[in-house]
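Here the complex is missing a single protein chain, while all its other protein chains stay put.
Chain lettering (A and B) follows the sequence in which the chains are written, and residue indices restart at 1 in each chain.
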Amino acid sequence: MTTKVIMPRLGESVVEGTVTKWLKREGEQVEEFEPLLEINTDKVDTEVPSPAAGTLLKVYVGEGQTVQAGTLLAVIGEPGEEIPEAPEVAGATMPVSAPAAVEATPVSSVAPSPPRPGRQADLGFISPVVARIAAEHKVDLTQVRGTGRGGRITKKDMLAYLESRPAGPAPAAPAWEQPGSGELFRPSEEVFGGARPPASQPEAEARALPGTVQPLDVVRRSIAEHMVRSKRISPHVSTIMEADMSRVMAHRRNHKEDFAHEGINLTYTPYFVAAAAEALRAVPMANSSWSDEGIVLHGAVNVGVAVSLGERGLIVPVIKEADQMSLRGLARAVQDLSTRARSGQLSPAEVQGGTFTITNHGVGGSLFATPIINQPQCAILGVGKIQKRVVVIESSEGDGGTQDLIAIRPMVYLTLTFDHRILDGAVADQFLGLVVMRLESWA
Amino acid sequence: MVVTGTEAKLKKETLREIYWIMLLARRLDERAWVLHRQGKIAFHISGIGHEAAQVGAAFALRRGHDWVLPYYRDLAMTLALGLTAREFALGLMGKKGEPSSGGRQMPSHWSLRRANVVSHSSPVATQTSHAAGIGLAIKMRGDDAVVLTSVGEGSTSQGEWYEGVNWAAVHRLPVIFFVENNRFAISVPQEHQMAVENAADKAAGLGLPGVTVDGLDPLQVYQAVAAAAARARAGEGPTLVEARVFRMTPHSSDDDDRTYRTREDVEAMKARDPLGSFREFLRSQSVLSAEVVAEMEAQAKQQVEQAVAFAEAAPYPEVSEAAHPVYVEDVHHA
Partner (left out) sequence: MPEITLIEGIRQAMDEELARDERVFIVGEDVGRRGGVFRATQGLYEKYGPERVIDSPLAELSIVGVGIGAALYGMRPICEIQFADFIHPAFNQIVNEAAKMCYRSNGEWTAPMVIRAPYGGGIGGGLYHSQSVEAFFAHVPGLKVVVPSNPYDAKGLLKAAVRDPNPVLYLEPKKGYRLIRGAVPEDEEVLVPIGKARVSREGRDLSLFAYGMMHHYSLQAAQQVAAEGIEVEVVDLRTLNPLDRETVLGSVRKTGKALIVYEDNLTGGYGAEIAALLAEQAFTDLDAPVRRLAGPDVPAVPYSRPLQDWFMPNAEKIAAAIRELDAY
């Protein structure tokens, strides 16, 4: 009996994936749970363990090809067994909608492989560092040989295992264009439509000019889809305010070292997340989604933070219930998520469920930008570069006169781009005003 | 013009100044009790009855040049050395700008760097060996400053005190050990504190001169301390000066002296109040007129009012200041 290997669906919002590398060739033996191929989706890069033991009889989707979730990738069985016909992979996309076509149990590559019966009880004491390494590198501890007292798995055993195990997470994905400053990509919660619209006139004109064609990978395609769709469905309006960052800077200066002692690099991002989360709590309309039945007010404040992956694009890990976290917790979460985002170790769940997004376009020197809403959210906050500027400080005197001062202050422009179907300008300004007030009064 | 009623020869102006500081100390001290009973401050420790001894001793020094390590009862002495009424009031309330500790220490734990008044702690007599050390440094440097350190008579029971005095005697250091003997260490009377009649008698066993003077008369104290300072400056070593005083109040705002002494005893002390007797002496010598006395009272009252109002309006220290300065590296002088 043969077992089919299919393109897994890595989370609700992922609809297609690209085969980046086959780790086994046709005709080779493969063990159950042994890594079989590496795939890349617009959210995560991962390896797919084999769903069965046997011989890799046939590979249907070659390296570099992008197919929809559920597409048959390969078949495993005994030599000589009958294998299905080669499915069509025309246009690198082959929708497989009928569940009947997918017989094998869908495999999720991120969840640890199920332990072999009886092994779990033998693991012995798992020390804190072993637990951490296992979580970070998605190690199935039942696969690691313990050499400590009573067969305990030691840190050294883990390091030896990591070194010897077959190729880790996928290396660098193909080079992608860096998205424009301030623009975001986050995959839709909806399934893409099957057929793409015909090429528009400008596209046709572009192809007519001399030059080479950079093939579209899944991430680039996904970004494009989302940007266009977001602009199409939400009437975008941007409002801009500026904030005096003196108090935040002072706070950060005073606490940077403390945090560093705990291994946390205190950046400005957690301050913006904290300020936004508080304002979202105060203005629930900003923490909502449009639906035909009505405006969905989200119970949780889940703040996505855009992280640039350099040539590999951009990803938006989500800090869940950010309004419940201390600055320390936020700083830790930001550092953890961004570090793992850059090393391609985020799980699908960690890039889902956002109710609001922050993008720090200031890192590239941008003062203000008008980001595109991350659907189906209501608004997105763009943070510009913090820049020392001359400002006039108005102060009233008792007799009604004023004593204005000129001062040099670290200022930042904050852009709120919002869905005008949901928010009126006044509410948007109220929200952004709260963010500014929180930052300026930081203590 | 000098007054020769006692052996001290002081200008009228100086005598008026001595009286003025005694008076201001008394009125500030009284107001501190009131503030405590109003619930506006947490603690007060009183020097009422000690003013003559303290001011007399301070005036015998080169104030601002010589070094002083006082103890917590020395409000009048510290005022004589340069503390202002406002600074005292800030200290009572633990307000920002309080010069002894920036609101860290309890009130009346003196320190005034600009006047060479050295910070001290609450455990008694601990500053005695510091005084010897400063005396040692003065001697090593060849400077002509002298050091005065004061304690109550109870503190002369401490090993701390003996060790410090012994050091100064052995090395003939320019130190004046000043004992304000009010006969009570909180509630414990002098006879339970020492077997000698006068604290100054202890000096003999340690090899330095000891004198006992009437601490209710600032001029007697002035004379004794001036003589000790002259000895010290001449390189002849330390002197122990004991001033016999009254503590006309309980030990502190938290004490009740009715549990250990009779009201008659206290009334008898009040009858000999050094502030009143020095005023009458100065009037008899035509140093003070009735008008001037009234004017000084009015001025003292005004200064107290202003100081308390100033302190009440003053801000507390920033909470962030509490974390510093643990080490010298944390000190940020503006």
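What we mean here is this: a contact is a pair of C-beta atoms (placed from the backbone, for glycine too) under 8 Å apart; a residue touches a chain by one contact, two chains touch by 3 or more.
Treat the numbers as computed from the prediction; the structure is a model and nothing was measured.
K.L.:
Quick one: which of A:K155, A:R340 or A:R409 touches the chain that's been left out?
P.N.:
Residue touching the chain left out of view: A:K155.
K.L.:
For the chain left out of this view, which of A:A131, A:L297, A:V363 or A:L405 touches it?
P.N.:
A:A131
K.L.:
Could you tell me which of B:A132, B:L240 or B:V266 touches the chain that is not displayed?
P.N.:
B:A132
K.L.:
Looking beyond the chains shown, say which of A:E63, A:E262, A:E321 or A:D424 touches the absent one.
P.N.:
A:E262
K.L.:
Touching residues of chain A against the unshown chain: what are they?
P.N.:
Output for chain A: 127-132, 148-149, 152, 154-156, 261-263.
K.L.:
Considering the whole complex, not just the chains shown, which residues of chain B touch the missing one?
P.N.:
Chain B touches the chain not shown through residues 67, 99-102, 104-105, 109, 111, 113, 118-119, 121, 123, 126, 128-138, 140-141, 159-160, 163-164, 166-167, 170, 324-333.
Here, only the chains that are shown with their structure count from here on.
K.L.:
Nearest whole angstrom, what separates the Cα centre of chain A from the Cα centre of chain B?
P.N.:
That pair's centroid distance is 71 Å.
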